[in-house]
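One structure below.
Right, subunit A next:
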Amino acid sequence: MRADPSYLVISPFLFSVAILVFKKHSKLLSTLEAMLNLLLVSILFLEGDYDFYISNWVSKGIHLLVDFNTKVILLMISIVFLSVTLNSLKKDYNHHFYFFSSVFLASTNASMMAYDLFNIYVVIELASLTAYLLIGYKQKTIQLWASLKYLILSSVALNFYLLGIGIIYAYNRTFDISKIEVLPEISIVFVLVGLLAKSGIFFMSMWLPLAHSEAETEVSALLSGIFVKIGAFQIIKLLSIEAFSTARPLISMIAIVSSILGTVYAFSEKSTKKVLAYSTLSQMGFVLSGTSLANILHMFNHGIFKSLLFLTVGDSVENMEKKNFQDLKDKKIPLLRNLTLKIALFGIMGVPLFSGFVSKSLVDHEMHFTGKIGLSIAAVGTVASLWRFLSLRTQRIAKEKIRENIGYLILTTFVILVGAIGTFKMNLSDILKSLILIALGVLVYKIFKLGNISKVFEKLDNALFIYIIFCVLGLIFFTVI
Partner candidate 1 sequence: MFLEISLGIILVVLALIVVLQNKPLKAIILSGAFSASAAITYFFIGAPDVAMAEASIGAVFTTFVYIVALKHSGKLRVGYIDQAGLIKRGAHGYEGVEYELLKLFSEDRAMSLEMKKIDSFDSIEKLENFDIICGGMVESTFSGKLRDFMLIPYLETNIFKTKKGEKLDLVRIKNLVLSGQISPQDIDQNTKEFTKYVFLISKESEDVGKALTDFLQNLDKKIFNDIVRRNLG
Partner candidate 2 sequence: MRFKNLLIVISTIIVCLVTIVSLTDIPTFKISFEEFERIIEETNSLNTVTAYYLNYRLYDTIFEIFVFTLSIYGVVFFLNSVPSIEKHVPFNDPVMNFYSKFAFIISIVAAIYIALVGHLSPGGGFVAGIVAGTGMMIVSLTKNIDEIKDQFKIENISSYEKLILLSVILLTIFPVLIGKRSFQNFLPLGKTGRILSAGFIPLFDLLIFLKVMFGSWSITFYFIKHRGVV
């Protein structure tokens, strides 16, 4: 009998209590926790898949599933968490932060393994609660507002989710995803409202730009790297089963629209971190455009390079009064940081030899024709909106400490590693296509200028309104099909 992988949940919980007890050693404990988590996840790769029920209550218990997709995402989480923790060591975070972040780790690990609709609800609630706490961590007024806005949006969305799984229960008398047979359309719509609100899709997750851009550097990296993946992964998990497959075109459509609109907003945005936040909206569109392994790989890659971007840019912007891009441009940033920032940019833009290229091309292979066009536009937009970061200048410091940059370096390794291995397996046409798209992106960046676009979707009431509009549209979609 093999041990359950529930130790991936228990060990961060134990560490979180330990951090509360030994407050002074919270940094050390948190580092240990992150390393242990990486080790445990790596051990998972050596063994087969796990498909089991908590303490063997097959008909009544909670179903957990660890397959290859889950392992990939768990690996991403452990890498991002380790580097974020290492990056936070040089700053004055106290034990509160590490307590929140270790509970966050436990809940994200659990959410990836969960294969039970109600269990998904509970772990998402816990993860969201830690997210509210982390966003409001420094207690600036704007952070509090961002957090409260997210809280209201998320509570409403999760109530919809609960209603949806209630209806599913009424028809199947189980919450176990593998045993679902009958699915009324309305329940699919409600469940999707709940999960899309968590997954960083344009229109449904309009809490994201404010929260990501106003949170602390490490928190933004955790949110963008790990947190938005929770909802996205549940959606992919659900869409992979037969009963849910009718919703695939709907999600794919929303995802492509999101990937385009996200880049448009990112292109017009002046505030540095908001550019990255909008870019997350667009990249999550890439992730959710399908349900294949390519999308999982893009989720992995996006987690790595987006958290690297948030760490490097956030560290540079942190002590500045104005956070506009122009102000960052006047400032010089250290060599190592600038170098890793550029590698992350190559990753997200899809330059051959870097990780984003591999997964973007693979996602592209899976798409039908209109999807290909939409994603190409989004790829051009990504290059156009982020190209300006390449112009940041370097400041020479005589001796840069590796210890302070270790977080960046770990993430950079994975951007290059995945990219280098993957690129040799791609066709020449893919490389050519991505190069053309990049050239087009640069052209767009040089020629077009966009003024501020109205942020009407980000208002709390409108964001809530979108939920019900989505319900209506979803119902129309299902009746048409």
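Just so it is clear, a residue touches a chain if its C-beta (ideal position, glycine included) is under 8 Å from a C-beta of that chain, and two chains touch if they have at least 3 such contacts; residues count from 1.
Selection rule, in plain terms: all candidates are chains of the complex that A comes from, given by their letters.
These numbers come from a predicted model, not from an experiment.
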- Expected hit for subunit A (complex, candidates 1 or 2) is 2
- Touching residues on subunit A, where the partner in the complex is candidate 2: 3-4, 6-7, 10, 13-14, 17, 20-21, 54-57, 60-62, 96, 99-100, 103, 106-107, 110, 118-119, 122-123, 125-126, 129-130, 132-133, 136, 139, 163, 167, 170-171, 173, 184-186, 465, 468-469, 471-472, 475
